[in-house]
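The complex is shown incomplete by one protein chain, all other protein chains being positioned as in the whole.
Moving on to chain A:
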């Protein structure tokens, strides 16, 4: 199967200049390959660096070293070496990202918030809004809320708007940061369906799923994310390398 995303040699440390210049190593020499139609779950204890790795894959965080190779419009591009305008284009059409929290935009209604990424990616406005309506319906956002700005919505409702926004474009690569964290069982099941449908379309999914049921339902394998503090003699921390581990 086609490899959609290949990260190699990824190393990330944070230097906190405002706190006495403390250096926090997060991960070192990480290699991760994700194929089309595959869902990889980033796994490890809280603070292990799962979110940092996921954000790095979106070029939201800047790793100190390594490459993130993605197929973008038929070409292989290194996300970390790409110019800012290129990253903007890659995010528009190739890599989607669902964060834990919706960054609300003042005065923009939920339906428009959801439709926006599709319109930016060239979908006709009517079609984008029709898709947004379908997604909001599936995620049980009552129609009377669609025209309202999500700032006043509950946490779970905001999260579902966020998920709809992430699934409106058929991205070849989709990154999910705890998409079901504040959802009830029915909505969790809908998110599992959405992920399954994306996988069938050939989307490569990388996610953090704390909920065991969701993880078992969608993940094809676990990718252990561990501490970078103890590199082995080969210079590689084998804690991170657990490529073939299967879901229990």
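Here, a residue touches a chain if its C-beta (ideal position, glycine included) is under 8 Å from a C-beta of that chain, and two chains touch if they have at least 3 such contacts; residues count from 1.
Here, contacts and distances are computed from a predicted model.
Hidden from the displayed complex is a chain whose UniProt protein name, among "Menaquinol:cytochrome c reductase cytochrome b subunit", "Energy-coupling factor transporter ATP-binding protein EcfA2", "Phosphonate C-P lyase system protein PhnK" or "Phenylacetate-CoA oxygenase subunit PaaC", is "Phosphonate C-P lyase system protein PhnK". Between the chain not shown and the residues A:15, A:134 or A:152, the one that touches is A:15.
Summarising the interface, chain A meets the missing chain with residues 3, 6, 14-18, 55, 59-62, 67, 69, 71-73, 75-78, 81-89, 103, 105-108, 120.
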